[in-house]
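A single protein chain has been omitted from the complex, and every remaining protein chain is retained in its original position.
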Amino acid sequence: MRASPGSRMREPMTFASIEPMFAVAAIAVLISLALAVFRAILGPTMFDRVLAGNSVGSMAILLLSVVGFLTGRPEWLDLALTYGLLNLVGTLAVLKFFRHGDLAHDARAPDMGLAPDPVLAEDVALAGDTPPIKEGGS
Amino acid sequence: MRALSLAIFLFAFWLALSGHYTPFLLATGVIMAIACALLAARMHILDAEGHPVHLLSKGVLSYFLWLGWEIVKSAWSVTKIILNPRLPISPTMTRIKTSQKTSVGVTVFANSITLTPGTITVGVESAGSTSGSSSGGHDILTVHALQREGAQDLEGGAMDARVARFEDA
Partner (left out) sequence: MGDILSPALLGDLKHYASWLFIGLGSFFTLVGAIGLMRMPDVFTRMHATSVSDTLGAGFLILGLILQAGLTLVTLKLVFILGLLFMTGPVAAHALAQAALHAGTKPLLSEDRLDRDLGAGADFESAAGTLDDDMAPDQTGDNSNANGKSAKTTAKPKGSSS
């Protein structure tokens, strides 16, 4: 059916060898990324900025994948995967930090150390949602 | 049993990501997969919630095809709203009853709602929070919809029934 399955991925990168469809995709993703950055700058509330940051993250994943095809180097896809994992952690960390003012806050077992005992945590969870700690500043 | 299945899944993931199949790397992958499965078992996260492999044998493919079609339909309607110069939105907050039995089912339902453009699950009220057991009552989701029709579709309960069928099947 085809000569060699991944042949496009192994071509050397020259200006003439740029596949137009990947260039189109890269440009579209770049424009979207710019719009998301504008939203991050404009965003009236902190949550608009976090949303824009999360959106920039998923655009970056797409851009990394497309660039991998544009340059013929599939290693970019591994970067995209790693970036995707970090994007979620980053978004949640920012949200948690602004909600509790503390990244180590554990809503289930407030006085435990790093790893809450599952049995105890279950008991605490059964008592209902623990009310969040109110920050005095905001 | 579940640990073995998790180890197999992890090793398959290792193989897919690695791309190098020398004996040393394969052995490392086996050891790492088993170690991760044992660690997960020790952390008490290796249960029907942490590794819901039992859902895989059922209609997972048909569910995801159905969900994909739902996503395409609602994404198209949101696209039309965004590109409409008048921006005809009518944001609505509503509460949706769930009829799933397990928390995995409720999570699948809530994430399906959020994944579908135009509706976002904002919160979950656990029905069993007063009586102490969440298995008896049904949880209630708080949903923000971009348009009133999206909220009404969810209130109609078609998606809820579909997820419940996927969970039971």
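Letters are used for the chains, namely A and B, taken in the order the chains are written, and counting of residues starts over at 1 for each.
Just so we're on the same page, a contact is a pair of C-beta atoms (placed from the backbone, for glycine too) under 8 Å apart; a residue touches a chain by one contact, two chains touch by 3 or more.
Bear in mind that the values here come from a model prediction, so they are computed numbers and not experimental data.
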- Please pick, from B:32, B:55, B:89 or B:104, the residue that touches the omitted chain in the full complex. B:89
- Query: Which subunit A residues would touch the chain omitted from the figure, given the whole complex?
  - Reply: 1-2, 5-6, 8-9, 19, 21-22, 24-25, 27-29, 31-33, 35-36, 38-39, 45, 47-48, 50-52, 54-55, 58-59, 61-62, 65-66, 69, 74, 77-78, 80-81, 84-85, 87-88, 91-92, 95, 98-99, 132, 134
- Item | In subunit B, positions touching the absent partner | 16-17, 19, 68, 71-72, 75, 78-79, 82-83, 86-95, 97, 110-111, 114-123, 140, 142, 144, 146-149, 151-152, 155-156
